[in-house]
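One chain of protein is taken out of this complex; the other chains stay put.
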Amino acid sequence: MTDTTSSQPAPIEIPEGVWSQPAVNMSAVADLESVEAVRSVRAFASMTYDYTPGLATTRFLRAIKEKRLVGERCSETGKVYIPPRGVSPVSGLPTTEQVELGLDGTVVSFCVVNLDFTGNAQEIPYVSALILVDGSDIPIYGLVREIPYNEVQPGLRLKSVWVEDSELTTSFENIKWWAPNGEPDVPASDLADYI
Amino acid sequence: MPEDATTMGDEDVLRAPLVLEYPFKRTTGPVIGAFLTALREGRFIGIEDDNGKVLCPPVEYDPASGASLTKLVPVGSEGEVLSWSWNQSVRDGQPLDHPFAWVMVQLDGADTPMMHVVDAPHEAMATGMRVRARFASERIGSMDDLLCFEPVS
Partner (left out) sequence: MRDVAIIATAQTKHVRAATATNEVEMIQPVIQEVIERSGVDRHGFDFTCSGSSDYLAGQPFSFVMTLDAVAAWPPISESHVEMDGAWALYEAWVKIQTGHADTALVYSYGKSSPGDLPRVLSRMTDPYYEAPLWPSSVDIAALQARAAIQAGVTSEQAMADIAYRSRTSAAANPFAQLTSSAQPSALMDEEYLADPLRRHDCAPITDGGVAIVLAAGDKARSLCSRPAWIRGIDHRADGHHLNFRDLTTSPSVSIAAEKAGVANGPIEIAELHTCFTHHEPILRSALGLGDDVEVNPSGGPLAANPMMAAGLIRMVEVANRIHSGEVSRGVAHATGGHALQHNLIAVLEGEG
């Protein structure tokens, strides 16, 4: 924690010649010296795009609207990627075979978040985890709930918890969070390739 | 059944609006800060190079030699249009909400032009025309303090 009772730290001394910008000479515009100088500006910019996620991600998002998780397989290595981007990072070749995945997964890695990054959307502390969905070869991010944060560990088996069927859309937010599914933990040695 | 990548038409691909915002605050340093301070006071300043040439708007270093520039000097609020183009369809964020001219305007006392806009009819625009600055009534020390230029009648 920062000690707010102490005074500001001393300014950093910059060695002479390393960096310097000479003081401006205001003698010809002396009246500007008597008013408060502008030191910063707001440089706000906003740009709107019509975003398209591409073919593979569209296939993934259309499936997720049907409460299904669909990965895509690398033709060279057989690895299954989720969410698919259309190309295998190992072979550089297109992934064209869709693979129906399970709706359960395994914690590969996790962290306990004690800072409110979400503007009170999540009660802290909460657990953010890398989850290996059954049938896939690369973990995805997810929240882990319905379990005390200090009981989460790699190998923990999870089920995906979805929004109501009537609320399903083409969005990854269909999965609200992940929760223990009651199955025994997966041994750490089985996860070595995914960390 | 999953859709086949080879037959998926453009109309089948998802689309969504995406807004990217850059809410940056930038420090000005003493030279640009002085120019914006002057704008807030409703006037212009430039900076003199080693040959006595006045650059407006001012910069910290000579764009040709890289030498530090320090001597701020007053510059007039009227000037001459050196080049112009016509902006028929106004885009978000541009200085005026109706068609206007972009100009390179060289202010009296300056030796370089600045890019800004002129509020005038298309047919009134001409290289060499005289224009004067129109300032905002409430000024905060930003480029928004200078609304535009207008023809000197």
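The letters A and B name the chains in turn, as written, and every chain counts its residues from 1.
In this text, a contact is a pair of C-beta atoms (placed from the backbone, for glycine too) under 8 Å apart; a residue touches a chain by one contact, two chains touch by 3 or more.
These numbers come from a predicted model, not from an experiment.
Enquirer: Determine which one of A:Ala45, A:Cys111, A:Ile124 or A:Ala188 touches the chain that has been left out.
Expert: Checking each option in A:Ala45, A:Cys111, A:Ile124 or A:Ala188, the one touching the absent chain turns out to be A:Ala45.
Enquirer: Which listed residue (B:Ala67, B:Met115 or B:Val152) would be found touching the missing chain in the intact complex?
Expert: B:Met115
Enquirer: Which one touches the absent chain: A:Gly71, A:Gly86 or A:Gly142?
Expert: A:Gly86
Enquirer: Just name the one of B:Ser85, B:Ser137 or B:Ser153 that touches the chain not displayed here.
Expert: Looking across B:Ser85, B:Ser137 or B:Ser153, the contact with the absent chain belongs to B:Ser85.
Enquirer: May I ask you to list the residues on chain A that touch the chain which is not drawn?
Expert: Missing-chain contacts on chain A: residues 41, 43, 45, 47-57, 85-94.
Enquirer: Residues of chain B in contact with the chain that isn't shown?
Expert: 8-10, 13, 15, 18, 20, 26, 28, 32, 36, 55, 57, 59, 63-64, 82-88, 91-95, 102-104, 112-117, 122, 127, 142-144
We adopt the following convention: only the chains that are shown with their structure count from here on.
Enquirer: Which of the residues in chain A end up touching chain B in this complex?
Expert: Interface residues on the chain A side: 21-29, 31-32, 35-59, 61-63, 70, 86, 94, 96, 98, 170.
Enquirer: So in the complex, the part of chain B that touches chain A is made up of which residues?
Expert: 2-3, 5, 8, 12-31, 33-34, 36-38, 40-41, 45, 60, 68, 70-74, 92-93, 141-143
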